[in-house]
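One protein chain omitted, others in place.
Let's look at chain A:
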């Protein structure tokens, strides 16, 4: 296991290690080479908190066709680390159909907490993007994963114009697959991505795992259920098959759809799936539901500052 981790680190574009130093989580290794930059500012969380914050930045603010960025992260036992970005990750147009790729392999120690709370990925027209994140955890590890993407620079009319987007998230609990997720959106002649996405511009997934996050999970499940149940109602007979309405650009569909599902044999994990018309509404959603992480991270994720 140690040999494999070392091999991954040797080949990586970025290496990050967070370990306990004098009782506080500290970044003990922070290496990155072009096109990745890792910054670990010390002023994000108050000194009392003891959580390490790391920003992953790409030169030029985006990922160019053919770039491959791999990151190896280790969060030591009982440590707390938050990894985020400075702004949304832009994936530029594909050149010669080359795919851009980001790979993350993280090991989260016992009683540790890793929060991966980036801004969304925005793929430009014709872009091809592949992302794989693998998390190795223990039964009492804690994990927050926010993985989300937009339809493009949709305010300028670039909506679902990318060619290929695939995101894979694997959580491995002591060598057993606990959470295996893969989402693929590929442009095809038969059904465009835009048609499939029906006027929505943002797709987000939030994973919460571990004993420390139980109360956040429970609260999110309750609130999402309350929020959605008022928006779902059986079609009335007037709205049934006897009425012909002009096809809406989804003005009648809820502007934000969210659903939560527990996972794992002991229900220690929860995944929320969100689709929304605006990125701002998802920032709002994340800010609200992840606010309680401030007590662990020292700062609230996605705070509007």
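Note that in this section contacts are C-beta pairs under 8 Å (C-beta built on N, C-alpha and C of every residue); 3 or more make two chains touch, one makes a residue touch a chain; residues count from 1.
Criterion: contacts and distances are computed from a predicted model.
Asker: Under which of the names "Myotubularin phosphatase domain-containing protein", "U6 snRNA-associated Sm-like protein LSm2", "DNA replication complex GINS protein PSF1" or "Urease accessory protein F" is the non-displayed chain listed in UniProt?
Answerer: "Urease accessory protein F"
Asker: Touching the absent chain in the whole complex: find that residue among A:42, A:97 or A:198.
Answerer: Residue touching the absent chain, from the options given: A:198.
Asker: Specify the residue from the set A:23, A:157 or A:234 that touches the hidden chain.
Answerer: Considering the complete complex, A:234 is the one touching the chain left out.
Asker: Out of A:42, A:97 or A:261, which residue would touch the omitted chain in the full complex?
Answerer: A:261
Asker: Looking at A:179, A:283 or A:296, which makes contact with the chain not pictured?
Answerer: Spelled out, the listed residue whose C-beta touches the missing chain is A:179.
Asker: Could you please point out the chain A residues that touch the chain left off the display?
Answerer: 166, 168, 176-186, 190-191, 195-198, 200, 203, 224-225, 228-229, 231-235, 239-241, 243-245, 250, 252-254, 257-263, 271, 273-275
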